[in-house]
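Each remark here refers to the structure printed beneath this line.
The complex appears here minus one protein chain, its other protein chains still in place.
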Amino acid sequence: MAAKKMNLREKYTRMTRDLAWDFSYQRDEDVYKQMTMEGIKIEDWDKWEDPFRLTMDAYWKYQGEKERKLYAIIDAFAQNNGHLNVTDARYVNALKLFLTGVSPLEYMAHRGFAMVGRQFPGVGAQVACQMQAVDELRHVQTQVHTISQYNKYFNGFQEFRHQHDRVWYLSVPKSFFDDAVSAGPFEFLTAISFSFEYVLTNLLFMPFMSGAAYNGDMATVTFGFSAQSDEARHMTLGLEVIKFILEQHPDNLPIVQKWIDKWFWRGYRLLTLVAMMMDYMLPKRVMSWREAWEMYFEQNGGALFEDLARYGIRKPKYWEQSVVEKDVISHAAWGTFYNYAHAAPFHTWTPNDEEMEWLSAKYPDTFDKYFRPRYEHWAEQEKKGERFYNPSLPMLCTTCQIPMVFPELDDLALTCYRSSEYEGDTYHFCSDGCKDIFDNEPEKYVQSWLPVHQIYQGNCGGATVEDVVKWYHMEDGVDNREYLHSPDRRNWDKWTKKATEEEVPPKTAVG
Amino acid sequence: MPVNAIREDYRFPAKDVEANFHGNRVVYVGWDHHMMFCAPVAFPLPPDMPFSALVGEVLPNAYGMHPDFPQIDWDKVEWKLNGKPFTPDMDASLDANGVKHKSALRMRTPGLEGIGGSGS
Partner (left out) sequence: MSNNMVYIALQNNEEARPIVEAIEQDNPDAQINHFPAMVKIDAPGRLAVNRETVEELIGRDWDPQEIHLSVISISGNVDETEDAFILERKR
């Protein structure tokens, strides 16, 4: 006689909680050593609710199907020279930014979830973390596989892993994740699952992938959405963990609020890179950073924090500053990479007339007033053969490690300086948000590996830009600098017949 | 100790103490309302360098390509050192001027407010 079919809830319970056991000859506190270090009080792990009742067998089934679909498209993309279908070779630089800046974080997320999954006594949390650890590994693999097609034809991709631990701007995403992974397990989940995945990740993946679709990059759309289909689960874990912690004990509220304040600000600063990608690196643009921030943070994040108000949670500190800065940060970031294009493994350029019109229309209060004059000046200099590169190294924020490019909110043309003293040394910050984070845990940030200081201490291959670029494994004049003068552009013009017979350096010329 | 750490002895030396810079100290300089230079800049400088050498040798290499730079009247520059108004003694050393390790110097050049007055 056939057994009665279990409903989803029963099946989930059998396949997760019922597989757990109690320890008989070890004490719980010896097995789960990190459970009390953060001051979070959990009374009853059985209260953990899993909104997605996905069991491991169903997980493998759906993930396997996702992979088959993805690799069918990657194969088709390679067989059909899909890299030639993108709107413009400038677009490919967005992928270089993604591969160097984001993909290594997927790997760190894999490690992070594997580690914290081990720390939680609750089996619901263990299973969710285990699935996410496998997801994140899948993400980094599929990203590398997809982008490898571009690596055959464009410069700048080949040393992403080496560069992640060394290049100045990559210390921004790297230090963000190192900060989270070296925190306790509850802070890690608040940082990555809630603040990053739930509150902010839409701003990373949705514009990136819509942008890829709009710019003819089928391969990236596919890996992006395949990864993003896991994201709904990750985001749900983020929301669940916050609700669970808050429901367990009233003492948890101030701890969680402080983490939300910290990790909102850290995540928001990290997204500066995405803001620049949206406004400057997509030849066909989907929406401006400003519009995306309004849609995904101000509206959607607003609803989320109204929802959480019943637990006593308020919106993250300094969120109002992000609303003022939405008119500025993408421009400030692109200007930074224009300044230091000789030290990054992708190209930058000044926006053309039509792009400047778009920027003026999207940023009516700031673009013409503060940023257009800069681009017009740079474009003139470039025409004269004097393309501007900043000859000095920038002052960095100790916390987010971004050069100090952000303005005072009451004068958007004036750099914001903040500083703290700690044990006889001065530390500098780009904002009140970054200063607060340092002041709360100075021991954590006095050991920051700040790339500019490391160069001056002699730890980065030498004293000159040439030495450092070599140490970064970048080929000067090929992987870096102005797009207009790049082999990427010359190749692209040749492949798309915009140029007839131009000399292409043999090492970088393809077909 | 404010950091929640697994280990009681969570303690690391500060990475950027002056002793790590081979006799130099890090000095930051920012030029207000000239954000074409995306951020203030950082220099490793000997503490006994005269302030006049910072102005006459270091800054031209950093900022000389800006159209406002040749027009600067150095007697009218308004300086700040670590956020406080400051009048440098050009002949004295950085150290004697109170420019310590990781000090931030800001200069404002009244009348010169960036390309087309845009703060760039």
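For the reader, a short list of remarks on this structure follows.
Lettered A and B in written order, each chain numbered from 1.
One rule holds in what follows: a contact is a pair of C-beta atoms (placed from the backbone, for glycine too) under 8 Å apart; a residue touches a chain by one contact, two chains touch by 3 or more.
Keep in mind that this is a model prediction, so the values were computed, not measured.
Touch, as defined at the top, links the missing chain to these shown chains in the whole complex: A.
Annotation: of A:Gln158, A:Ser182 or A:Thr236, A:Thr236 touches the absent chain (contact as defined above). Per the touch definition above, the residue from A:Val181, A:Ala213 or A:Val465 contacting the chain not shown is A:Ala213. From the options A:Met15, A:Met37 or A:Ala58, the residue with contact to the chain not on display is A:Ala58.
Within the complete assembly, residues 7-9, 51-54, 58, 62, 65-66, 69, 202, 205-206, 209-211, 213-214, 221, 225, 228-229, 231-233, 235-236, 239, 286, 299-300, 302-304, 306-307 of chain A touch the chain that is not shown.
As a working rule, only the chains that are shown with their structure count from here on.
Note on chain placement: the centre of chain A and the centre of chain B lie 31 Å apart, centres being C-alpha means.
On the side of chain B, the complex with chain A involves touching residues 1-6, 10-17, 20-22, 24, 26, 28, 30, 32-33, 35-44, 61-62, 65, 67, 82-83, 100-104, 106, 113-116, 118-120. Those residues of chain A that touch chain B in the complex are listed here as 33-34, 37-39, 183-184, 187, 332, 335-336, 338-340, 369-374, 377-378, 386, 388, 390-396, 403-405, 407, 412-415, 417, 419, 423, 425-428, 440-444, 446-450, 452-453, 456-458.
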